[in-house]
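One protein chain omitted, others in place.
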Amino acid sequence: MGLALALVLIVVATTAFHLASPWWLTPLASNWAQMDDALTLTLIITGVTFIVINLFVAYMLVRFRHRDGVRAAAEHGDKRLEWWLVAATTAGVAALLAPGLSVYAKLISPPPEALVIEVLGQQWQWHFRLAGQDGKLGKTDVAHISAGNPFGISPDDPNGRDDTLVEGQEIHMPLNKPVKVVLRSQDVLHDFYVPQFRTRMNMVPGMVTSFWLTPTVAGRFEVLCAQLCGVGHYNMRSAVVVEDEAAFQRWLAAQPTLASLAAAQAGAGGAAASGGAGAAVLADAGAQGKLLAQSRGCVACHSVDGSAGVGPSWKGLYGRQETMSDGSTVRADEAYLRESINQPQARIVKGFAPVMPAQAMSTSEVDALIAYIRSVH
Amino acid sequence: MSALAMSGQMVGADPQVRRTGLWVFLAVVTMLFLLFSIAFVMRMAADDWRVLPAPPWQLWASTALLAASSLAWAAAARQATPHSALPVYAAMLLSLAFIGMQLWGWQAMAAMHYGLAANPANSFFYMITGLHGLHVLGGLVVAALVWRKRDGVAISLCARYWHYLLGLWLAMYSLLFLMTPERFDAICSSFK
Partner (left out) sequence: MAYGGAHGEHGHEHGPQSFWTKYVWSQDHKVIAVQYAVTAILVGLVALVLSDLMRLQLGFPGKFEFIDANRYYQFMTMHGMIMVIYLLTALFLGGFGNYLIPLMLGARDMVFPFLNMLSYWVYLLAVLILMASFFVPGGPTGAGWTLYPPQAILPGTPGVEWGIVVMLISLVVFIVAATMGGLNYVTTVLQARTRGMTLMRMPLTVWGIFVATILALLAFPALFVSGVMMMLDKTLGTSFFMPAVVSMGQHLGHAGGSPLLFQHLFWFFGHPEVYIVALPAFGIISDLISVHARKCIFGYRMMVWAIVIIGGLSFVVWAHHMYVSGMHPYFGFFFATTTLIIAVPTALKVYNWTLTLWRGDIHLTVPMLFAIGFISTFLIGGLTGLFLGNVSVDIPLSNTYFVVAHFHMVMGVSPVLAVFGGIYHWYPKITGRMFHEGMARFHFWGSFLGAYLIFFPMHYLGVLGMPRRYYAYEGYNFIPASAQALNEYISVVAIIVGVIQLVFLLNMAWSAFRGPLAGPNPWRAASLEWFTPQTPPVHGNWGAELPVVYRGAYDYGKQDGESDYVPQNVGPEQDDRAAEHRRPAGAGAGHPAGVPK
């Protein structure tokens, strides 16, 4: 009796939970309402099945409970009933599969006029790139990736020179226009996941993958990495800003291109050679350090604006008194910073986890990073 | 139903049972090398694939040694009772020689600059021949153990296992040195 009651209770409680649950799909912000419909249909069919069978079992537990003098029926089965059930189940399964596959067919067919946005994944940050005026993204190869060329754009490909390289951790998309998101990774598997968009895809090193959508709601949507990519997987943050076409174009125009970045670097080098050597060298080293911090993934855990991260923020770090996990205090001078970069496990700042990977860096690279940290007030 | 079993004796002694056991094991080994072969063919699709050279003479020699070992096992199995140790010892020695020759073949490949990590085709070569060799070694260990008991059924099962290993070696040898991306594409398109 208790078990029958428990099953009824489970049916009631789960149904009530579903109806009252504040946790359900995020509001849809793309054109893929059909995916939500397919989910709803599946929910209805499976929900009804769950309720019916649980209640049926509960009923039988009561109706056919052991009573003295009554024995079970001698039946061994019923072939006709079984085949009917197989037929009904097959029909139910087909009813689920048909809409599911039909929206899938659309999912894998991006419209030819879609705007192409490339996302490059790296442990543990995102980079974004759009084609320039020529409408073509420059060819890339992992072999070209360096501190100054985080996208690995081939220097020989003229199509790459006008590619827009998005600074910072945010990508914009125009409202109500189809976008094909093209995905690459330079190290491990990642996944560009925006729950409100519904569609997403893994990013695989050595391959280019893609998905497409039409953003239908303006706003700022968080990006999550949805394929385990190491210890910083949960902290690989970014955002998609969906805005009207005019605003999007304004934002796009403000982003650097490969050509302009290269010119800026050359210009900085020239200034250092000509005069104001000390400050300019510092600025140059700081700029180098900034590029390194991005290419080596430091910024994934160390913010420069004071916000909390996996590791201590670099804002105002240089010269500050830091408390270590053993209670001692240390001044964050050059020697301390050098040690922290080369032997991250040597001393841990209180309140942080010892998860920083050790990376082989040359002395000049460490110099550059320290210069950058100094410059972040 | 085994008369042996009905009498209460251990069923495992029954020859039919042991034959079945060996067939099941061979199914597992087949699956293993089938999957290696599929991985081989899938990896072949990438740009960095470089076909292996003509096999060094050591691999032809080792093939002959394994075939000879198979013949020796067959001879051992054909004896009514396992009186003569000669075919069995010969078979085991020839198998050891096979392994030695395979290792020499590895050296030869390495000397021709086909090192393990230099190219995926090389990697498959060492890995597949290495695992095949391990199965030969494992067979030798089992054969030595059962030979001590002068078990006639066991000798015939060893023979079967060695014939299988020979067949497997020929299949892997052909795959490694004959299958190229072009030939694979040709095979696939012949089905269209």
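The chains carry the letters A and B, assigned in the order they are written, with residues numbered from 1 in each.
We adopt the following convention: a residue touches a chain if its C-beta (ideal position, glycine included) is under 8 Å from a C-beta of that chain, and two chains touch if they have at least 3 such contacts.
All values derive from a computational prediction rather than experimental measurement.
Taking the full assembly into account, the omitted chain touches A, B.
The missing chain, though absent from the display, is touched by one residue of A:His127, A:His172, A:Arg200 or A:Arg374; that residue is A:Arg200.
Contacts to the hidden chain, counted on chain A, fall at residues 3, 6-7, 10, 14, 17-18, 21-26, 34-35, 38-39, 42-43, 45-46, 49-50, 53-54, 56-57, 60-61, 64-66, 68-79, 81-82, 85-86, 89-90, 93, 96-97, 100-101, 103-105, 107-108, 122-124, 141-143, 145, 147, 152, 183, 186-189, 191, 193, 195-196, 198-207, 209, 221-222, 224-235, 237, 292, 295-297, 310, 353-355, 357-361. Contact between chain B and the unshown chain involves residues 1-6, 8-17, 20-21, 24-25, 27-28, 31-32, 35-36, 39, 42-43, 46-49, 116-117, 120, 123, 127, 131, 153.
Note that in this section only the chains that are shown with their structure count from here on.
The distance from the centre of chain A to the centre of chain B, each centre being the mean of the chain's C-alpha atoms, comes to 47 Å.
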